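Other chains of the complex are left out, but the ones given are in their true place.
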Amino acid sequence: MNSYSPEKDELLKRLRRIEGQVAGISRMVSDDRYCIDVLTQVSAVTSALQSVSLKLLDAHLAGCVVAAAREGGPEADAKVKEASDAIARLVRS
Amino acid sequence: MNSYSPEKDELLKRLRRIEGQVAGISRMVSDDRYCIDVLTQVSAVTSALQSVSLKLLDAHLAGCVVAAAREGGPEADAKVKEASDAIARLVRS
């Protein structure tokens, strides 16, 4: 069990599709396809990965942060800190 | 009272500094300064605004989300949803 269990299948499906898209970009580069066309595909994959990040973050907030806050202990602060650090990495990546 | 009360003075100080930086960029443009130098300043202000966003988001998570979760009602879901939407806007802005 983990925070993203309800969306595990959906996440795996997306990740496999992203893996295939990256393989497709390798083929485009091997075939000397036009740089801007390759770039368009890379941007599409970057957006798809960001959607995966947003789903995972959502799961962390709705799962880990809320659960820790409900338990009432000091753990909630640590979970919020993890979320904040992950958001900062996401915004700056 | 609000989620960012403990950091209100710090936030206001940063925002006033950002306002001054934007005025400085206007002067650079008025004075026909070199485009790349203007761009460097715009990137610096964009980074400063993103730090403000991260601080506000942090306040929302540590304040609103945790408080709503501790109360135990359905409000926590709404607060998490607000956070997720704000993060998506932030990542894509």
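First chain written, first letter: the chains are A and B, and each begins at residue 1.
Simple rule for what comes next: a residue touches a chain if its C-beta (ideal position, glycine included) is under 8 Å from a C-beta of that chain, and two chains touch if they have at least 3 such contacts.
On a predicted model such as this, the values are computed, not experimentally measured, just so you know.
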item	value
2 chains shown - copies of the sequence in the complete complex	4
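Please note the rule applied: only the chains that are shown with their structure count from here on.
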item	value
Of chain A, residues touching chain B in the complex	50, 53-54, 57-58, 61-62, 65-66, 69-70, 72, 76-77, 80, 83-84, 87-88, 90-92
